[in-house]
Structures are given as C-alpha cells and as structure tokens.
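First up is the structure itself, then whatever we jot down about it.
Missing here is one protein chain; the remaining ones are kept as they sit in the complex.
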Amino acid sequence: MSLFRSRPTLVSHTSRQLLITYRHHPSSQKMSFRDYSNLETPASCYVDFCLVPVGTGNVSVANEVADVQRVLKASGLKYTMHSAGTTVEGSWDEVMKVVGQAHAIVHQGGVKRVQTSMRVGTRTDKKQTAEDKVKRVEGILSGDQSPA
Amino acid sequence: MSLFRSRPTLVSHTSRQLLITYRHHPSSQKMSFRDYSNLETPASCYVDFCLVPVGTGNVSVANEVADVQRVLKASGLKYTMHSAGTTVEGSWDEVMKVVGQAHAIVHQGGVKRVQTSMRVGTRTDKKQTAEDKVKRVEGILSGDQSPA
Amino acid sequence: MSLFRSRPTLVSHTSRQLLITYRHHPSSQKMSFRDYSNLETPASCYVDFCLVPVGTGNVSVANEVADVQRVLKASGLKYTMHSAGTTVEGSWDEVMKVVGQAHAIVHQGGVKRVQTSMRVGTRTDKKQTAEDKVKRVEGILSGDQSPA
Partner (left out) sequence: MSLFRSRPTLVSHTSRQLLITYRHHPSSQKMSFRDYSNLETPASCYVDFCLVPVGTGNVSVANEVADVQRVLKASGLKYTMHSAGTTVEGSWDEVMKVVGQAHAIVHQGGVKRVQTSMRVGTRTDKKQTAEDKVKRVEGILSGDQSPA
C-alpha cells in the first residue's frame, strides 16, 4: 500500500502511458497485466451491508442478523448496526473477509442462499470515520436551527 | 452444517456465555475467536457492482469504467459488463480482491474518492452461473409467448 | 390498496390462473395486462438510500447530503440519517417521490449527474418500524450479555 501511496499523480500518468503503449506493443500489455496483479486493495474502506437469507420460509431475518453481528463482534473491527444494514470499517481485505464470514455463518445455520446489498467507499485524500461523516452533515444542518 | 443444526438454542447459549466469559478469561476468548476465525468465506459467489468515481469534475465515468474492465480482464475471472454495472463470478476472496483492485486502479488514476454499490449472492445448494439464472427466467416467460 | 389488501391468497391464485390461461387465450392476456395497471404500489415501505453527486469536482458530498436532509425534513416523513445513508419510512409513492425530489434539489444545486443506491423493503404480514427491527436483533443479542 505504501508503494501505491508513494506514487500518486505522476505514476498514474505513467501507467496511463503504459496502457496506451500496450495498444501498439503486446509486450507492454504483459507489463500492464503484471501491474494489475501488483495492485493492492485499499488500506481502508467502509462497507455498509444488508444481508438477506433466501428460501428460509421465515419472514423474520432477525436470527440471521444476530449471527452476523456476532461474527462482526469477533472480528474486532469497528461496526455499527442500523435498521437497514450494518456499517463496518477497516482495511478492504479485513472488511470483505468478515462479510464473507457473515455469509458463511448464515449458510452454516442451514440457509442455502444468501443475498447481500453493499455500499463500499474508499478515499485517498483523508481518513474519515462514520462519525465524522454524520457530524459533518449535522454541522451544516445545525445552521438551519439558528435563530432568525 | 448438520452439527450446527443439531445444537440449537442450548449450545448457542453456551457460546454466548463463552463470549461473555472471554472478556474475563483469555482462554475462552481463544475458543470463541477460533470458532469464527475458522469460518471460511464462500468458495463461489457472484458480485454485481457499479463503481462511481467521486469528485472528478467529469460527469462521464466511462474512462474509469474502462480501467475497471481492464483490471477484470487481467484477473482471469468470468465477468460481464451491462449498462448498470458489471457481474463477476468466482470465489469470494478472488472476486472481492478484484473489486478492491478496481478501486485501487481508479485511485491511481487520480480519483480521491470511489463509491461502489454491490450485490453479492452465494448459495450452497448448487452452482448456478449468470447464464443459468437468465435462462431459467426466460424459460418460464417463454410460455407467455407461445401461440394459442 | 384496501382492494389489494382485501384479496389475499385466493385472488392471487385467480390471477395465477389468469396468467396460465392467457398463455392459451390472447383475450385473457388483455385481462392480465389490465390487472397489472390496477396493481397498487405498497401502502408502506422503508427505503435506505445513499445519494452520490457525480462530476462535482468536490470530494466532499456533505453539502448535497445536507440539501437532501432538508427535503426529507420538509416531507414530513419519518427518516433517520446514518453514516452510510438515510432511512425513510412511508407509503411507496410518498417515499419514492421524496427521493426523486432529493435528486432534483441536488441537480438544482448545479450537479449534472446523481447516482443513488437504495434498499427497499415491503411486507404484508405486519408493520415494523426501523426501531422495531433494531430492537428485535438487540433483544436476541442481549442474551449474549446475560451472566453465565
């Protein structure tokens, strides 16, 4: 990740030139492929996900959601459950692993099919926590409350 | 699976006690952690994702989507682009890695923030490809078209 | 809606028979089409949505999110903002109208492209508020906290 972090605009220009070049030179196509395999997943992300067990014959999904919360708790990652999903913060690989384990624990419970809707956000300009995002908007809206 | 099924409420209570206990006894912490850390992510899944670069000052996202398609091609995974996203099939870890690399390549292109919407499906009853799913529905609908 | 409510399983069976019939009788195809236009949208739903302005040249989306919160407030509908979106409750038509107005207000602010990710849930077995859903899961998890 530090590699990726240590080469911002300049190298992204370089990699674009490579991509253009390889259109004319198969050899550089290999280079661009090697480049992709070296691509590291983001060092931090947030994922908001809503997992739905399919084919359970039970309209309630609360037991499966509770199982998922236990997996999240055991992961040691920062997470928050809300009424329409759960938000998890961590490195891309950590967060995606725990969501995959959430599918696994629900399958272990006997559910044959699991469908999840996810929102994933990454940014390179700064670290921003879930709280930061809400506070930022509430700060703007707080002006609406100010006396005339 | 059957094991898990054969120990319903009672043992789930027990495991809850472990979760409590571990706050005081590292030994049982290991137990509960081992339980979840042994959970493997699904061996196969499909992911349909739509990646949006944020803050680019460019209304078009076609260049970023093209970069993502190049990363997908290099991955060797089976994928299909449609007008509202791209569907990828493979193991959970493979697919999540390539989507993370898709974020990385877009960041390398100079985009500071990337937001992706994903649908993820896993099932344990059978393998079903993207084509299978469409054919299944078209098969049902084909009856609607049949001559009187 | 009361109509739809007042004809549960029986008429859904009837409509299935119509669908089958029309495969053989074009006349009943018309019926099934009329049937669809009579279909009312759900009387209640929840929508959790995350709106992203595209092409603004600004990495922060807080101002747009604040505009959206003002539209939601003016709607009189019940809503809650969290770090990864906002959950709104109401009739299908009311909720979808306000989300459309959220797109409109952001466009009015000069954003040429808006992309939103939504989760929508409807159920006919009972009314369940956002709070109910969280409490239900927390109730299950509270057992995890109980003394051994």
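Each chain carries a letter (A, B and C) given by its place in the written order, and its residues are counted from 1.
The criterion applied here is as follows: a contact is a pair of C-beta atoms (placed from the backbone, for glycine too) under 8 Å apart; a residue touches a chain by one contact, two chains touch by 3 or more.
Bear in mind the structure is a predicted one, so any value in this text is a computation, not a measurement.
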Over the whole complex, note the residues of subunit C touching the chain we left out. 4, 8-9, 11-12, 15-16, 19, 32-33, 36-37, 39-42, 45, 70-71, 73-75, 92-93, 96-97, 99-101, 103-105, 107-110, 112-125
Touching residues (missing chain, whole complex) on subunit A: 19, 22-26, 50, 52-61, 112-113, 115, 117, 143-148
Subunit B positions in touch with the non-displayed chain are 46, 48, 50, 59-60, 62-63, 65-66, 69-70, 80-85, 87, 117, 119, 121, 123, 125, 129-131, 133-134, 136-137, 140-141, 144
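The criterion applied here is as follows: only the chains that are shown with their structure count from here on.
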Let me have the rounded angstrom distance from the C-alpha centre of subunit A over to the C-alpha centre of subunit C, please. 23
Note: subunit B sits from subunit A at a C-alpha centroid distance in Å of 10
Residue numbers of subunit A (touch at least two other chains): 70, 117, 119, 121, 123, 125
